[in-house]
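To keep things clear, I will list the structure first and then write my remarks on it.
Omission of a single protein chain aside, the complex is shown with its protein chains in their original locations.
Moving on to chain A:
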Amino acid sequence: MAALGSPLRILRGLLRELRHANGRADRPYRNMPAYQHVVAAFRAHRVTSEKLCRAQQELHFQAATYLCLLRSVREYGALHQEYHGKGERSPEEVAGLVGFRLPQQPGGKG
C-alpha cells in the first residue's frame, strides 16, 4: 500500500515518538518496553518494502497505525495545552484587557 510509507521511516518515526512519550527522566527511552517490542518486531519480521507475506503486511500497517496514534496524541496534547489548558482569566486580568483596573474598596464590597 503506497500510502503507508516505508517501514524504515515508520520505524524511525516510532522511535522518535517513543522518545517524546518517555515520562520518566531517570530512564533512557531505549529501556522502554514499547521501544524494545517495536525493535524486536521489526527485526523478527524484517519488514521490507517488498510485498512478501501477510505477517509483514500486518506488522507494517500496525506500526503505521501506532505511529499515527502516538503522533496524534502528542499533537492533541500540545494543542490542548496551548488553547484549552489555561482556564479562565481572573477579574483583574479581564479588566486589564481593556485597560481598566478594578476599584479598590477598603471595606470590601458593600
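Following the convention adopted for this analysis, contacts are C-beta pairs under 8 Å (C-beta built on N, C-alpha and C of every residue); 3 or more make two chains touch, one makes a residue touch a chain; residues count from 1.
As a working rule, contacts and distances are computed from a predicted model.
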Can you work out the missing subunit's protein name as recorded in UniProt? Choose among "ATP synthase mitochondrial F1 complex assembly factor 2", "Serine palmitoyltransferase small subunit B", "Dolichol-phosphate mannosyltransferase subunit 3" or "Anaphase-promoting complex subunit 4 WD40 domain-containing protein".
"ATP synthase mitochondrial F1 complex assembly factor 2"
Which parts of chain A face the unshown chain closely enough to count as touching?
1, 3-4, 18, 21-24, 32-34, 37, 41, 57-58, 61-62, 64-66, 68-69, 72-73, 75-77, 79-80, 82-84
